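One protein chain omitted, others in place.
Should a chain be cited, it is by its letter among A, B and C, assigned in written order, with residues numbered from 1 in that chain.
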Amino acid sequence: MALISLQTVFIAFFGIAAIGFGIWVFRTSSMMRSALALLFSQTALGAMFLAMQAEFLGVLQIMMMATEMSIMAIFMVMFMMDPGGLGAMEMSHQKRLSILAGVAGALATAGIALFTQWGVVVTSAPAAAEQTRALGTELLGRSMLIFETAGVTILTAMIAATAVALPTLQRKRNA
Amino acid sequence: MNTLVIVLSLLAGAYLVAVLEAWLATGRFRLAAPAWAAVALLGRESIVPRTPDRIFFETAPVLLLIAALLAAAVLPLSPSMVMANLATGALFVNAALAYVLVALLMAGWGSDSAYALVGGWRFLGQVIAYSMLIVMPITAVAMRAESLLTTDIVSSQEAVWNILYQPIGFVLFFVASMAVAFLPPFDLPIAVGDLAGGVEAEYTGVRLAVFRLGRMVLVITLAAATTVFYLGGWMGPVLPPWAWSAIKILAVSAAMLLGGYTLPRIREAHLLAWCWKLGIPLALINLFIVGVMVLIWP
Amino acid sequence: MNALQQYGLLLALICGVIGLVLILFALARAIGRTQQEPGKNVPATAGMLSRDPVWVRYHARYYGYALLFLAFDMEMAFMYPWAVVYKQTGLVALLDMGVFLAILFLGLLYGWSQGAFRRQ
Partner (left out) sequence: MTVERAHAGHARAQHGDMPFMSMVEVTEDLPRSRDGLPMEWVEVPFGPMFPGLPGGLLLTLTLDGDAVAKTRVRSVVGGGGVLPTAGLSATGFIAHLEAMDPLAPVAYRLLACRALEAAAGQVPDGEIRRRRIAVLERERIASHLGWLAMLGLQTGFAWLERHATRMQLECLRADLPRILQLRSTIQALTARLVRTPLLRSRLHGSGIVRPSSDLRGPVARAAGMRCDARIDDETYAALAFEMTERQGGDGFDRLHIRLDEMQQSLALIQSVGGFAEPASTAVGSASGAGHASLETPRGEAQLRLVLESGRVVQAQLDTATTYHMKLLPDLLDQQELGDALTTVCSLDLSPWEVTA
């Protein structure tokens, strides 16, 4: 019982940390701070997964977000005006609409969490090694099609990103 | 208790790496050199630039040290000497090492200095280059061990060490881990000749001492990872397991330092091009070969 | 040691490192403090003093690689669970992942052909 309550404390702690970093994303006018705050918000989420004993998911989250958010940071620094936040630029847009959307989103999420029939709650999570194994079996068995579709989706993303972002060879030659 | 012993032995290893680095740099072997250097750094002023991003500037060296140490926490020195034997250990090493990038970006941005800034962004390019060459070979190692547990990975090499079982993977991982620790010839973010120290340029005194300590621990951690994944970890005749681990780790870190000593720095454009045009296809071939081999000769 | 205790240990390790660093800072401060002198806090610029902030729109020349990297990073999420069950699943797993990686390799080749693998 003591362990469970400690677990709850950690879940709460990392949850609040994630929210705190999330708020910081919008409170700062430096693009770099904003990007890294989002990074640490995601890291805190990963730590929350760990506290909930979803080890693979947590570690994966912690790993992926570090590189992906850093790459987001370089794109933000490349394309946003005043990335250092020296002009103390206001970062929020259309405040009333965003507040409304935020509140509605929060209510909807809370509603789903509260009113869904989640089924029987298991008393203990499977061992971490078991989780990874089960995930692998799932990928290669029942969800194989989904998995291969993900491959095609990633391919599409690669092609789209390349086609949109890179100056075409023709334009390059002219330049 | 176990944890304390491992942390202390890691620090001792980091110290020996520093001795070795000083030996290469000055040509004289002096066991006390890093100690004196550390005392000198502590005694020196630690200056903060005029308009830094103070949070980033202060966090970066600490985050580097934390990242290096956390990666080491899941690597076993002997069957019982491992701080946290996580079920996803091999993945966790990656996760911790990813924060080396975050630390260097923070250091580069935080001091608001041109040299550091270029150094920080350069390292992001370096990460984009080497990252897959860390991740894919580790996957191949996990395929053979059927587990992400680092202790299982060592035991899977009972018959043949992975350096012989998957030599392509070893070479890729070894080179990439030199790039993770930004050792020469991959010292792009802290290049002295290009950037006058790069991300390190603004750190002085105790902050520089923490930064350097973090880098030394990082070197030891990567040597330990190479040992665990490819050199059979603690395995070896006669000597006790921890001694074999220590010997292998020190040998690997010496090889890393010596390799860099005799090579000029790589150009960033070449690093990216070679890693993507040669390294990733090789890593995929390695995955395929190991995949076939695991099925016919485990 | 169960999983939660291990995470606890890692957290303790983080706290320990922070503690160690604070001790080092205290030690350095006990030895001597930084003196405020003019011109000392200017970032390294090889002997020049006046400077403006450098936090500007930075032109990273490797963005072509960066975009493809994101895709490869995603793909690795699938590789780990696959690797763990690879041996017990056998040939099916090899073919399965072979198709997946071949699709990705196509993307790599496409990027290569479009000049993503160069300084922009």
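By definition in this document, a residue touches a chain if its C-beta (ideal position, glycine included) is under 8 Å from a C-beta of that chain, and two chains touch if they have at least 3 such contacts.
Predicted model, so just to flag it, every value in this text is computed and none were measured.
Residue B:121 is the one among B:121, B:234 or B:276 that touches the chain not shown. Among the residues B:263, B:278 or B:292, only B:263 touches the chain that is left out of the figure.
Considering the full assembly, A:78 is the residue among A:17, A:54, A:78 or A:144 that touches the omitted chain. In the full complex, chain B makes contact with the omitted chain through residues 24-25, 27, 114-115, 118, 121-122, 184-185, 187-188, 191-196, 260-270. Along chain C, the points of touch with the absent chain fall at residues 45-48, 50-54, 56-61, 119-120.
Note that only the chains that are shown with their structure count from here on.
Central chain (C-alpha centroid nearest the global protein C-alpha centroid): C. Separating the CA-averaged centres of chain A and chain C is a span of 16 Å. Across the assembly, chain B contributes residues 86-88, 91, 109, 112, 121, 124, 128, 131, 147-148 that each touch 2 or more other chains.
Multi-chain contact residues of chain C (touching two or more other chains): 3, 7, 53, 55, 58, 60, 66, 68-69, 73, 80, 83-86, 93, 108. On the side of chain A, the complex with chain B involves touching residues 30, 32-33, 36, 39, 55-56, 59-60, 62-63, 66-67, 70-71, 73-74, 84, 127-129, 131-132. The touching residues of chain B, counted against chain C in their complex, run 3, 7, 42-43, 45-51, 61-62, 65-66, 69-70, 73, 83-88, 90-91, 109, 111-117, 121, 124-125, 128-129, 131-132, 135-136, 139-140, 142-144, 146-148, 196-197, 201-202, 205-206, 209-210, 268-269, 272-273, 276-277, 280-281, 284, 287-288, 291-292, 294-295, 298. Remark: chain A residues 3, 7, 30, 32, 50-51, 53, 55-56, 60, 64, 67-68, 71, 74-75, 77-81, 83-86, 127-128, 132-133, 135-140, 144, 147-148, 150-152, 154-155, 157-159, 161-163, 165-169, 172 touch chain C in the complex.
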